[in-house]
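Complex shown without one protein chain; remaining protein chains in place.
Moving on, here comes chain A:
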């Protein structure tokens, strides 16, 4: 009966267990001038996986817990966190491509309207596009030109595809290449082309730059800047703060499946004193150019989350109350934080 529960969860949003005490409209900053509008709004999102332990004994694994995030038109939001912090799962939840044993609570709104499974199926690949991590997401047996054309719904598909390839300096013979013939940089441009031709209003890019040399990284980021300049909302998922800071308007820091802080990029400077959450500060100070000082310990596993604040076991500021209850997100200066002690 798992699927009944799953469908119920998706179509009849249950009342959130905790109400986040603020609206994202009021929390807008940066590009919040008149005319800016929220394209994507995620509120109190939780994702759990059902796992069978022994026989029919089930266990819930909470991989995302009460996560909040919002992106406006023309804005680039970087989602930064370590592997296993739930970044990619958030992308999959927005697109509605989570595996079947996932159960989702909370709300995801696109242009102000709740994203149901049907709307997700209708919008993904059209208005909401994913730039996947690697060429492994392409069909290995299909020429790349033809693959990009499948995303074009209006007009002369060949002409549109050629125009985009031209813009990215992909020569006509590349149309007939198979994925294995592409170099790293070419593959990156093809993957981004698939998002561009789709006329997307929301682009989710999952780790588009690791292992590329600085020139190619710069070029890739340029494509995202171009998209946001056309009014597209861009969500850039990365584990690399430096890449995020080169391009984003604001940064959401993820830890153990939740947002611990949302900060404008100017806050990432100096000793990190302008940052709000102890984890963001630790992340900033661990960079090779900022001291290279790690904090001990590791991010908790989803099947072994602490009771209260998820960061408390590693936090030097933690008090006894931190280990009792998970702090709620609150507005602080021109950003957000999930920590009772942050000032």
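Please note the rule applied: a residue touches a chain if its C-beta (ideal position, glycine included) is under 8 Å from a C-beta of that chain, and two chains touch if they have at least 3 such contacts; residues count from 1.
The definition used in the following text is that contacts and distances are computed from a predicted model.
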item	value
Undisplayed chain, where the name is taken from the UniProt record, one of "Response regulator transcription factor", "Carrier domain-containing protein", "Cellulase" or "Peptide/nickel transport system ATP-binding protein"	"Peptide/nickel transport system ATP-binding protein"
Contact partner of the left-out chain, one of A:55, A:155 or A:288	A:288
Residue, one of A:82, A:101, A:116 or A:147, that touches the chain absent here	A:82
Selected residue (touches chain absent from view) among A:57, A:183 or A:343	A:183
Interface residues of chain A (partner: the chain not displayed)	81-84, 183-185, 210-216, 239, 241-242, 282-284, 286-289, 292-298
